[in-house]
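Dropping a structure here in structure tokens format, bear with me for questions.
We show some of the complex, not the whole, and keep each chain where it was.
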């Protein structure tokens, strides 16, 4: 089950590797490729990301976006109880 | 009728107060991290409209290209004088300076001490990378003993250049200084702590408590001639023993609400 | 116009600043202008203004930068050595185009010198004592009345052109008492400029105050913007007083205190039938080149009188451009020429020509 | 009319205010006036002086080195300014503590016992006003009423009870040179 993931804006990455060493999961590595700026960039090489934000916090170029899995109770958007008369209820969910 | 669903929620992204442009900083430079964290706080406190930044010359002189707030660029060393000018005429705005060690602790020593002593209601973020970054690697007042720079090719020596200056410790002595702390950004946890410190300092500014100074012990991979990873390791092993992290001055308990 | 008062030049200037709606003053004590700071520390503070004694002149001028950049009407004052210390800051302010008023109550130099009056900072004020191509608008009062009047004008010009304005006075004008009457002035009509850093509201882009333009092309553009502005100022804002120049054989050129002395000399000479005119620049930048050049068509020669070793005389020579001889008479180091000195000089010139 | 007057003495003898009151009075009479104090550290150690110029025409320099009238209240000032009086000018001095007397004979010299008279009036601070009175009589610089109005303007409200005393001192000064 995925617990988190990161998105890296590779064209703005400067290849400093600080995210790589800050990730306790070993999720990230530097690519062999270089970007237009001439830097190797960071990439996710495993899907064990916990969404801990460590990598993003230390990224000097603010190119990492972090997502974390949240368990949401899937609940009905409304519950109607005790209908006593003959009425019409219209529900608009966005 | 209740089911469970897994959904990826965005928990961390570049703050909107940081403009979406490439920063000119070298790879791995602490300036970028501090910029980001500072702007995160501004975003989260919702004070973008009432925050004015001052960045003097130094690598971060271009901060105004990145921070999406009103800013003034200041002459070398004069950031807190400029900030004083702003704050005195706009006492209800948040005013901060963002200064390097050369700026704050060499040419700007007088301004720094007197701004703190007056208890100006401003925040100074002080990036101590023990070097003149912008001018490519000369000795700073905070350069460590025996550290080699372009102007100390044989290492900094006490006899010639004196001791690394702990200006933050001096500032903490002044009654006008309200909150003085030393932080870093070389690990995720330190980044988290810095963020709290900045938020606290803005709160104090709102309460008109006086001068707040946050030193950030930072790196300069380019002029230290190291990779960013090496630089952060060097920072931990050499800078932190001399510039230990932590609060140097916190408000007396009863004032805290 | 109100009551006539007897005031020191420094105090009249300070009072005028308050009346002109000066919101903040930053300065550092130095003789012979400390009275400005002292007067404001009482009067302006009582009337709700901001007055801060800075830790140095360097700090003062940078506080001015900050406060002007934040949209306030601001002033600093000092005297020669203090003004020298401000040169970096002044260059920044000019480059970032911040309106403000800087007052130099000159004393005798160079160095620590003497505290007596002098006009030896003319070059510094008009040609740019700081680095780079920039100009202050420079106003030269010659009485306590003008010490007051030029403050109003100075603030208005600063705003009109987004340019620092300097009042170039001297120790005598600052220390002496004369009659002064303050003009009516509605300070409330000034609004906060749109470019000021007052906090980036949603409805506008962020405002940036800077003098850094790292690409030479952008810096060149900034310089062109400045030069165009200066050209416009030179076209529009030249101010001078011309006394009996129409029929004059000899034209005295002097500003400030020297001009008063020349005026007296002129009266003495006229009594003896010598046709002497006086051209007194009130603006030293922009300089009244044109009128001087025109006068050179009629007059026989010019005598420039300054309390220095000869500075404005260069501008007069540039104006006259070889049409006629331009002579110079000056006293240095805090010594003030007398009307008799000037009469003697004119007599000498009459003998030569 | 043009009068160029120097007032000189120790700090504390009220030389600066003497010159200032005179200038004020002349201003009230619609004259052109200028008042110029000595300034800066040379004041220290005691001596102070000021120049008051009163004229019907525009005044050129407020700083001049020759005076038609010198009013000196101590020996150092006497030594310094006796020679600065223009021929036919006048020199008024307080006789108290003057050992070396003035010697010029091309000027008119008026020694007056102002300090002594002030003691008689039981207020040593009006010494300067007594001297001022002498000046008024000798040079007709301004009217007595103008000086009184000037005093009223210049003195803070809380000292206004001293106005009659000052008037008396002025009169006394005029009398002293009457004879």
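The first chain written gets the first letter, and so on, giving A, B, C and D; residue counts start at 1 in each chain.
Definition applied: a residue touches a chain if its C-beta (ideal position, glycine included) is under 8 Å from a C-beta of that chain, and two chains touch if they have at least 3 such contacts.
In this text, all values refer to a predicted model and were calculated from it rather than measured experimentally.
Although the view holds one copy of each protein chain type, the assembly as a whole is A x2, B x2, C x2, D x2.
The rule is simple: only the chains that are shown with their structure count from here on.
Counted by C-beta pairs in contact, the busier of C-D and B-C is B-C.
Between chain C and chain D the centroid-to-centroid distance comes to 34 Å (mean Cα coordinates, whole Å).
Taking each chain's centre as the mean of its C-alpha atoms, chain B lies 40 Å from chain C.
Among the residues of chain A, none is in touch with two or more other chains.
Shared interface positions of chain D, defined as residues touching 2 or more other chains, are absent. Those residues of chain C lying in contact with chain B across their complex are 23-24, 26, 50, 52, 54-56, 58-60, 62-72, 74, 88-89, 92, 96, 197-202, 206-212.
For chain D in complex with chain C, the residues that touch the partner chain are 20, 23-24, 27, 32-37, 39-41, 57-65. Looking at the complex, you find that chain A touches chain B at residues 1-2, 4-5, 12, 14-18, 21-22, 37, 39, 51-76.
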